[in-house]
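Read the structure below first, then the notes.
For this view, one protein chain was removed and the others were kept in their places.
Here is chain A:
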Amino acid sequence: MLKLKLFSLLLFVVFFAGNKINSGYQVGDTVKDFELKNVDGEMLALSDFEDENGVILIFDCNTCPYSQAYRERIKSLHANFKSKGYPVLAINPNDPGRSPGDAFDKMVAYAKENGYKHDYLQDVDQSVARAFGATNTPHVFVLKNNKGAFKVAYVGAIDNNTKDAAAADKKYVEDAVNALLKGKEPATNKTKAIGCTIKWKEA
């Protein structure tokens, strides 16, 4: 009987360990430092951004049509906010085994072809995406730098119209960063959007 109980307990633990429960960083949480390979071949850590006011961290990829729909808007965010101390940091969390178009060499080619000025890192073991509780691409986390401690200030979508930037009348990320630059908290700090599910490694 005890054996059975232990066995069910084990099953329980294994079940929950194997499933992403809706955890991950919430607004207000401090993010643990991480280091990943950038498309320039160098390792880049979150702590390398300690001199910035914050970071617009975006889980993104080459292959998702929604990421592609947002590509120019992501580049614009970097162009508009890098000089204000909020650069874009894109992270590709997809398992290249399941999504060959997201392999590292493909990322390098994609960044070049599209003239990326922002960093584009590969989360090869998916540990960063798991820590953040990222679920889809593109999925944004605006981080505010508090003397070297990066705190989550906004989680969600870039704006409210994936299809058409001109038709978006709520620019969530832009508004959030502008609020932070004025020393305020974002009025909207959590949104949801349809996106491509992250291609997790097969268990």
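Here is the rule we use: contacts are C-beta pairs under 8 Å (C-beta built on N, C-alpha and C of every residue); 3 or more make two chains touch, one makes a residue touch a chain; residues count from 1.
By definition in this document, contacts and distances are computed from a predicted model.
Q: Can you tell which of "ABC-2 transporter permease", "Fe-S oxidoreductase", "TlpA family protein disulfide reductase" or "Aspartate carbamoyltransferase" UniProt lists for the chain that's not drawn?
A: Record says "TlpA family protein disulfide reductase".
Q: Identify the residue among A:47, A:127, A:146 or A:160 that touches the chain left out of the display.
A: Going through A:47, A:127, A:146 or A:160 one by one, A:160 is the residue touching the chain not shown.
Q: Could you list which residues of chain A touch the chain missing from the display?
A: Residues of chain A in contact with the hidden chain: 22, 65, 135-136, 156-157, 160-164, 167, 170, 191-199.
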